[in-house]
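Entry: chain A
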Amino acid sequence: MLQASPRVALFVTCLVDLHRPTVGFAAIRLLEQAGCQVEVPRAQTCCGQPAYNSGDRETARDLARSILEAFGGYDYVVVPSGSCGGMLRHHLPTLFEDDPNLRARAEALAERTHELVSFLTDVMGLERVAGAASGTVTYHDSCSGLRELGIKAQPRRLLTGLGLTIKEMAEPEVCCGFGGTFCVKYPEISTRMVADKAADIAQSGAETLLAGDLGCLLNMAGRLKREGSAVKARHVAEVLAGMTGAVPPIGEAG
Partner candidate 1 sequence: MLSTSPAFKENAHKAIADVGLQKALTRTKPHFQGRRAKAVEALPEFERLREIGRDIKNHTLANLDFYLETWAGNVERAGGQVHWCATADDARAAVLGICERVGAKTVTKGKSMISEELGINEHLEQHGITPVETDLGEYILQLRREPPSHIIAPAFHLNREDWEESFRRAHTDLPADRVFRERRDILTEARAKLRARFLAADVGITGANFLIAETGSSVIVTNEGNGDLTQTLPRVHIVLASIEKMVPTLEDATNMLRLLARSATGQDFSVYTTFSTGVRREGDLDGPEEYHVILLDNGRSAMLGTEFQDMLRCIRCAACMNHCPVYGVVGGHAYGWVYPGPMGAVLTPTLIGIDQAGNLPNASTFCGKCESVCPVKIPLPKMMRHWREREFERHLTPGAVRTNLALWGFVARRPGLYRLATRIGAGVLGWLGRRRGRLSRFPFAGGWTAGRDLPTPEGETFFARYASEQRGKRGRA
Partner candidate 2 sequence: MSAEASPPGRPPGRVAILGAIRRHLRRGALPEDQAAMLRARLAAHPRHLIPARSRLSRAGQVALFIANVEKEFGSVARLADARAVPGAIADYLAQQNLPSEIVMAPHPELREIPWAERPLLKLRAGRAEASDLVSLQQGFAAIAETGTLMLPAAPERPTTVNLLADTALVLLRASRIVGAYEEAWDLLRAERRDPLTGGFMPRNVMLVTGPSRSADIEQTLELGAHGPRRLHILLLDDDEAARATPESVPK
């Protein structure tokens, strides 16, 4: 049922909005190149994970209700994050177990929601994106993207298609220790986890670290910079959209 030019709502995510707007513009460019009409609903804030994962279901439900309002009526909702994408796809409906009406709406939304890169490949059928790039990258498989949404081969396929060489970490699937509020509640454990991750990134020998989740990227880039590493960290969408010139790597100045 793929329409020629589907109407896509971009779920920007709070971190992209606040921290790295370029990722949002990269997502728009990629979606438009793939033939989508992109709109950005104004009334969005956050997917609600901070509340949901802290046990505050009431706040999570309130935010979920406003997401249902803002994102109804589009062919697809696309999210440049596996974590927020997983929240919308898998967890939103569980917030409305006692309300069949809202639950049905949440399930309908969940079905139409996709993470950006997997949307381009799996829904839009993209084999490659426009442009070319060179150099070596290593890809961190963010936990929610990998285990909730099955994102593994898709970004690697598109990156290789651009001409990039992928140098894998020994354990690309191991959690970086971000974990949303986890890194605030248990900073010492989180630091040890991200230090292990940084060591794995370093031994991969890649010039650039890519991932599909800004939270993990801020964590890993923060650690790499603290260690004085020269490895650059970027969101995968910036590279796929050819927008690396628009913004310095995460944690570096222009």
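Behind the choice of candidates: all candidates are chains of the complex that A comes from, given by their letters.
Here is the rule we go by: a contact is a pair of C-beta atoms (placed from the backbone, for glycine too) under 8 Å apart; a residue touches a chain by one contact, two chains touch by 3 or more; residues count from 1.
Source: prediction; values computed, not measured.
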item	value
Options 1 or 2: the chain contacting chain A in this complex	1
Parts of chain A lying in touch with candidate 1, wherever the complex brings them together	12, 14, 16-22, 24-25, 40, 42-46, 48, 50-57, 59, 62-63, 66, 143-144, 147-148, 173-175, 177-196, 218-219, 221-223, 225-226, 247-254
